[in-house]
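As you look at this complex, bear in mind that one protein chain is not there, while each of the others sits in place.
Chain naming follows the written order as A and B, and within any one chain the residues start at number 1.
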Amino acid sequence: MSLSLLLVQILNGLQLGVILFLIAAGLTLVFGVMDFVNLAHGVQYMLGAYLAVMFYGLTDNFALALILALASALVLGLLLEFAVFRHLYDRDHLDQVIATLGVILFVNQGVKFLWGAAPLSLPIPEILSGSVVLMPGLLYPVWRLVIILAGLAVAALLFVLVTYTRVGMLVRAGATNAPMVSALGVNIRRLFMVVFGFGTMLAGFAGVMVAPILSVEPGMGDSILILAFVVIVIGGIGSIRGAFLGALLIGLVDTLGRSFSVDLLRLFLDPSSARTVGPALASMLIYLLMAVVLFMRPAGLFPAKGR
Amino acid sequence: MVALPAPAVQPRLRWSAEGIVPLVIFAAFAALPLAAAFGAKAYILALFSRIMIFAIAAIALDLLIGYGGLISFGHAAFVGLGAYAVGILSAHGISDGLIALPVALVASALFGLATGAVCLRTRGVYFIMITLAFSQMVFFTASSLAPYGGDDGLTVQSRNTIAGFALMRDEQSFYYVVLGFLVASYLLCRALIGSRFGRVFRGARENAARVASMGYDVFRYQLVAYVIAGSFGGVSGFLLANATEFVSPAYMSWQRSGELVIMVLMGGLGTLYGAILGAAAFVLAEEWLSGLTEHWKMIFGPLLILIVLFARGGLVGAAGRLSRAKP
Partner (left out) sequence: MSVPPLRLDALHKRFGGLLVTDNVSLEVRPGELHAIIGPNGAGKTTLINQISGVLAPDAGRIELAGRDITALPMHARATLGLARSFQITSVLPRFSALENVALAVQARSGSSFRFFGRADREAALNDQAAAMLTEVGLAERMHVPTMHLAHGEKRVLELAIALAMRPKLLLLDEPMAGTGREETERLITVLRSLKGRFPIVLVEHDMAAVFALADRISVLIYGRILASGPPDVVRADPAVVAAYLGDEME
């Protein structure tokens, strides 16, 4: 295990963390403000990726594909909100979970219907492809750095918006106590549309950014959605700060765990046992982490509604 | 916990729907092999065995969701654990049901105890997500168990024998074994609901603070219920592995957990027998729709949404509305 390998994996962990944050941010605010369990948030991420692939195929221009994909992902998200989600806000969580599960089934299959089940991909823009030397012996793909930087930039932007703008203050208030905000005369539905739209675009943006490095396939949103849930449960529902810290934590723990579990276990076990137990333990790691955090703080680390 | 719609029928044993419907259901299941003597008998028996196996898990889940207000989205983990108990033992040459079943039960119960102790400290949305996450954890663990098939799963050499008798090796005999387990599960859960324990558990759903102020340690009651429900899931998994003679991580995926919740909802929460109807409705719908088109999920998805929006109370609720609407 060399230092450069460790640094590469830390960067990979940050990259995963940043993607998780983009997805979790929208998810946690939607929970916080409208108390709406949206299992279908993952399809927004998937749609972002598929739309980017489609528009790139039409325009041959990544930047254009990105813009068009974001715009159409937003439109589709709002369409879903209008057709389905809107009718669920007053329902209990069980109904919301089942209905959004239905949305997942529909969209996953729809994507398979339109584009087939085979994984698709998107080429990285020329100038951003290739690797860069960060340190002697440390080569890292430029595109992954772009993802990290873009994600951090979005996080900073969100932080500024939420802390210093009027809308941001309303969002924070809404996540803490929605009925009160509504009683104060704020159109909570309109506020929610803003939150929802923003969250949709963030998830779609994450999808576009990973399309060049992951396989774009039906159901790609599902497993990352579960991770996003773990993030917001650890971070605390309704909290952007919690989502950010939780996402980075999960990204790092998961990536480093998977990379080094076998090596770490070799300190205690024989090589073949380590190779068997290692991957199993690594995949359990973030869930164990979640269990420990929730055991001590059942409402997460930074819950919006206070402890 | 979460506020849920009123159970379709109060748990009182009168000569009412609650007494008759389960009898009719079990009688129908018992008579099926005779009626199916014509035509694709093996196929129908296998299909309905599958329905009954999922019904066992669904009944236990209804216990948690319908009666306890605990929306567990990780129930498939128990089914998977039970199945893998059979699979792993089989891989080591042990195929006696009298060993496999207790192992399945113990594995499920222990998992329920360990995860329940964490999950039940949370409320509402947190509870849903943490149960879902634990289910994923078991899924990934099973996927990385290379000696036991990993991602691809593991073939079970042969169905379990029970005390040396090959009761499960014949399709019809297996069917009746499963039916026996189903009836037993139903009766046990029914007894549980009406018992002292059940009353505290149900009361905790109505108003946990009130029940605690009466002197009940609500956490302990919910944990015991969670472990019991998980154990029934383990039984379901034991039977599933025998039915398919195959175990795979897919048995414990969150999609499967979701399917179990759908079954309970489709049948009608808080009735126990509704869960059996829901399992039947789900499996049959899946069979029928997948025969129509490979993209059947594009039909099923919106169907679920419509059910949630318009068919409150599932099948039992709809039947109730129909019977009340008679002129």
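The rule is simple: a residue touches a chain if its C-beta (ideal position, glycine included) is under 8 Å from a C-beta of that chain, and two chains touch if they have at least 3 such contacts.
Keep in mind it's a predicted model, so treat the numbers as computed, not measured.
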TODO: Sort by label and list the shown chains the missing chain touches.
DONE: B
Task: Full-complex contact with the absent chain, from B:Asp151, B:Asp170 or B:Asp217 - done: B:Asp217
Task: Full-complex contact with the absent chain, from B:Cys119, B:Leu192, B:Val235 or B:Val261 - done: B:Leu192
Task: Residue ranges of chain B at the interface with the undisplayed chain - done: 6-7, 10, 12-13, 191-192, 194-200, 202-203, 206-207, 209-218, 221, 224
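Going forward, only the chains that are shown with their structure count from here on.
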Task: Cα-centroid distance, chain A relative to chain B, in whole angstrom - done: 31
Task: In the complex with chain B, residue positions of chain A that touch it - done: 31, 35, 37, 84, 87-88, 91-95, 97-99, 101-110, 112-113, 222-223, 226, 229-230, 232-233, 237, 276, 279-280, 282-284, 287-288, 290-291, 294-295, 298-300
TODO: Give every residue of chain B touching chain A within the complex, in rising order.
DONE: 2-5, 65, 71, 73, 115, 118, 121-126, 128-130, 132-134, 136-137, 140-141, 143-147, 254-255, 258, 261-262, 265, 295-298, 300-305, 307-309
